[in-house]
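Removed: one protein chain of the complex. Kept in place: all other protein chains.
Showing chain A:
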Amino acid sequence: MGVALTRSAQWTAAGYGTRTLEITPLNEAILKEIIMFVESFIYKHPQEAKYVFVEPLEWKTNLDPSAFESGYIVSATTVKSKEVDKDGQPLLSVSVPHIKVRSFGQLSRLLLIAKDTKLKEAQACIEANRDPVTKILGLDYNTKKEDTSIVNILDKITKDEDPDSEIKMKLGILLKQLDLHLLNHSLKHISLEICLKPTIVKNDIELLKHFSGKGEQTVLESIDYTSDYEFSNGCRAPPWRQIHGEICYVLVKPHDVETLCITCSAEGVFLNGGKTDDEGEINYERKSEIYKDLVTFLKEKSAKFSENMSKQDVRFSGEWKKKETLKEAPKKEEAAALQKALPASGKSVLEKNQINFGKSQMTKRLEPSLNWKATVDFKNRNLLKDTQEEKHGGRLERSGPPVSHRRAQLVRKSAEKIEKIISGSSSESEEDEEPPDHRQEANVDLPSEYWQIQKLVKYLKGGNQIATVIALCSMKDFNLAQETCQLAIRDVGGLEVLINLLDTDEVKCKIGSLKILKEISHNPQIRRNIVDLGGLPIMVNILDSPHKSLKCLAAETIANVAKFRRARRAVRRHGGIAKLVTLLDCAQNSGELAQSSLCDARDVEVARCGALALWSCSKSYMNKEAIRKAGGIPLLAGLLKTSHENVLIPVVGTLQECASEESYRAAIKAERIIENLVKNLNSENEQLQEHCAMAIYQCAEDKETRDLVRLHGGLKPLASLLNNTDNKERLAAVTGAIWKCSISKENVTKFREYKAIETLVGLLTDQPEEVLVNVVGALGECCQEYENRVIVQKCGGIQPLVNLLVGINQALLVNVTKAVGACAVDPESMMIIDRLDGVRLLWSLLKNPHPHVKASAAWALCPCIQNAKDAGEMVRSFVGGLELVVNLLKSDNKEVLASVCAAITNIAKDQENLAVITDHGVVPLLSKLANTNNDKLRRHLAEAISRCCMWGRNRVAFGEYKAVAPLVRYLKSNDTNVHRATAQALYQLSEDVDNCITMHENGAVKLLLDMVGSPDEELQEAAAGCISNIRRLALAIEKARYT
């Protein structure tokens, strides 16, 4: 009884002395058992019932003395039993509210008397008598001690000389039986509900932390809470999750499985949906079965954990037990009982949970999927995929030993499968992450190569150097370009062996292995596998080898593998970039004079492979920086002087990639690279021409470079390459270079000389979009000049340009609108555009979702409205067109705003249209924009305002909408164009008296006076006009005052 009471019963935590029993189902059950025992005692064991306790059991009773009937001497406040002991003391005495009982017989009777309140009485009795057995049988029988056993008790009793020792013994046994009975009974209760508590969970985690860390011997790599904040109740879950009984969330990284995000709740431990990386939110949804505690859970999830656990069991369980006893929780028995009870109860728990699961699934299904959609909408899809790949990759890298990685993947896959079966709705996060990775299933018919390769891999594994080389050579004879062979090598575990071979000292094995890796790494999946298996660092190390052929092969393989970001990062992190740059150096000494001796040829080959690898790597920004820092640019520049085409291509390719960076463009200028790029434009090799043109395209962002291209005679070869339209890649690169070069006027003149413009017009049809973008871009630049506009129009370029206005390619639309706008400056061309309905097309592009397109279309509309006949009529003919334009003033893109202001300036030239846009509320919208620092916007805004003043009471309205004061501030800008437009606007506004006052208040007069001195006549005039208006008002006021 004692053991059961101390261990099982749930005492409240409040202080020691006044502890009371909590009202829990378990306690109630225990009490009921005790009551049953005591009630029936008097019938079952009449002898023992007469036994007088060593000490009476005392407690405070709620029983009224009147409740006692026959057999008791009852007074108002006291009750004494008629039954007395040897000394004549009553066995039961009550003096309200205290009660003393000294035998089981009396206890039984008391309970019978208590009837409905017997539960309370029993509870009060047990609360007041923490160790009833001691009181009943004497101190020798202190049952709180663990080592008490029946034998022990018997031992003591038989030694005892007491006359009623026999009874005492029987009683002792009876109590012991009760105790056991109670324990079993309570365990049944406990096992029905798995109930973890914050303290237990916390202790478990602390203990596991103690045994975690790096190294093979630990049970886990790491275990951490997701939140550092602990609530006062010991939980770490946010309050709204605590309602669901959740205690905390733990991130566990076992040795062999990826990081698990685990929920510890009162129900038990389970895997949740994981922590989402971006918001740090936890997906609370349950993803696994519920386990009774953390250790059981981890044993199930991680083989390594259970293995190491069992290893450390001795040490561990020792510690565990210590903790256990500290906790005073009867966990050992509990666990034992649990194991028995689990098959039955576990099932019911599972069933119950499945129902819950279904429910929560219903409610939760909506939220995450919406999120998902949102991200897809907002981000570029490719970008997303890429980052996910990276993310995924990062995780794989972390997942440690390669073999277990595969196992982990399998485990996850099967887990996914199970999940699908259970829930029916697949989890969206896992699916898209992995690129389709079709490992060959066992039941698929395998090609004969598969078995042959498997055999060869066996020899690779179990052979000495000779056998290895033979197997490697034989493997090389397979068609390694074929995916079945590539995947077969991987699936039979060949990749691991091949990569391991790279780590040996055997040059021949390394060469053979690299020859195979080089071929199979054309396969994207194999690339990833190579990176996952840690192949890159080894290959990077090989770059240091004195063997040139080995270096070459390693560099070539790196070139193939480094096609995705994670691989490129790995190359950089392991110092590969610097080593690859050093490879370029090999050919420096001999390469310049380009000689054909065998040795030189090998040096050139090394440089080629190095450049090839750098080319692949240079697609990452950080790598570009690393190449530059490693001194790669002068080396690349040096290599450009060679005549080896196969070296030139990767070198130019690398430069072309890198030229996207400003720092490179500067260095390219400094290293006189343009000269060589131009020279190689004249090469026979189409690929080389392509990359040179591409590099020029990238570099020609600044004027100096464009001039250099011209000075080195690069424009002519570019123009002549336009005539060859078969190779579309090259054509795209060439037209791109022409586009960028034609930003400089001098270059345009040259192109006109070379008749490039005619050719460009000819390329406006039947070309892929990449080409079209560049061609149209170039024409847009060329058409800034009158002569060229004429040429374009004469060659019939307007029609195809207008036709392109209906496209959807954003870059193309930006360029086309620009080109059409440039052409519209020419009245004759404008007529054609108008006839082709080009203005309507441009106008409808104002609805395009891309701000660049909108802005570009709005700019293009300006010359159209200027030069079209009956422009006002034309504009009005577009249904809803004016409203559309006015509403674009709500955009938050400065370029769009500026362009729309410019368009409004032109639209407002027509009085009727001005009236319409005024009705559409152009005035408040323009006024709202007035507070800006963007000079381009200021200029066009001021122009628009000055135009819009021409209608009705718009002048007054601008004043009312507080557009005047900010306009005055524009006069402080440094841009004369802004000054002119602003002065004109102010002049218009100053026709209104209130505006004059505002201007004067804002110090416009002084600023305007300065403007009067400007060499710009329009500005002078406007400023003077404005001042005169202000002055006139002042005079009028003075006059009024004195008359």
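Operating definition for what follows: a residue touches a chain if its C-beta (ideal position, glycine included) is under 8 Å from a C-beta of that chain, and two chains touch if they have at least 3 such contacts; residues count from 1.
Rule of thumb we're sticking to: contacts and distances are computed from a predicted model.
Missing chain, UniProt protein name: "EF-hand calcium-binding domain-containing protein 1 isoform X1", from among "Cytochrome c oxidase assembly protein COX19", "mannitol dehydrogenase", "AP complex subunit sigma" or "EF-hand calcium-binding domain-containing protein 1 isoform X1".
Touching the missing chain, out of A:29, A:470, A:578 or A:666, is residue A:470.
From the set A:98, A:115 or A:455, the residue in touch with the chain omitted from the display is A:455, counting the whole complex. The missing chain lies against chain A, touching residues 455-456, 458-459, 462-467, 469-474, 476-477, 505, 507-508, 511-512, 546-547.
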